[in-house]
Every structure is written in structure tokens, then in C-alpha cells.
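Note that one protein chain of the assembly has been removed; the remaining protein chains are unaltered in position.
Entry: subunit A
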């Protein structure tokens, strides 16, 4: 898989470390309570199809990307810098 890094162009996915669903950017408010944090930490949508997910360019510029990828085909539909993503995964 090649990830279209917004600054560096196409990069081999092997340069990246995978974290998971980009919804992890939406950390609950500290006062949201245990149930909200339990959902945040442990539950995932895990869709079969388009998935927005966090990849860290560890062997590169050490930026976090939000990559949009199809989990059924491994087709990568786009990538953006996580810091440019307002409120994490839409």
C-alpha cells in the first residue's frame, strides 16, 4: 500500500505505524464519565468499507495522518495531516 502523504507524496505504508480508527481523535471531555471513556477506549465501529484511520509516519517526518481507506479492497482514497482535521473523524 502506498499512502499519499500531503507533504511528501506517495510513501510506502511500511514506513508508518498504524493506530486505528480516527475517531480516537475525539477524546471525550474529562468530565464525561466512565461510560463515555469506556466506549472511547474499547469500542470500535470496525466498518467493512470506507474507514478513516490514524497512521504515524514513524520512519519519515513523524507526522500523524488521517488516511481514508477501504478495508474491503485496501484501496487508499486519501490522506490528510491529522492536525488539519477539525474535531477528528467526522
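Definition applied: a contact is a pair of C-beta atoms (placed from the backbone, for glycine too) under 8 Å apart; a residue touches a chain by one contact, two chains touch by 3 or more; residues count from 1.
Assume contacts and distances are computed from a predicted model.
The complex includes a chain that is not drawn, and of the options "Sn-glycerol-3-phosphate ABC transporter ATP-binding protein UgpC", "Circularly permuted type 2 ATP-grasp protein", "Sarcosine oxidase subunit beta family protein" or "Hydrogenase expression/formation protein HypE" the UniProt name matching it is "Sarcosine oxidase subunit beta family protein".
Even with one chain removed from view, subunit A keeps its contact list with that chain: residues 1, 12-14, 18-21, 34-35, 38-39, 41-48, 51, 53, 69, 71-74.
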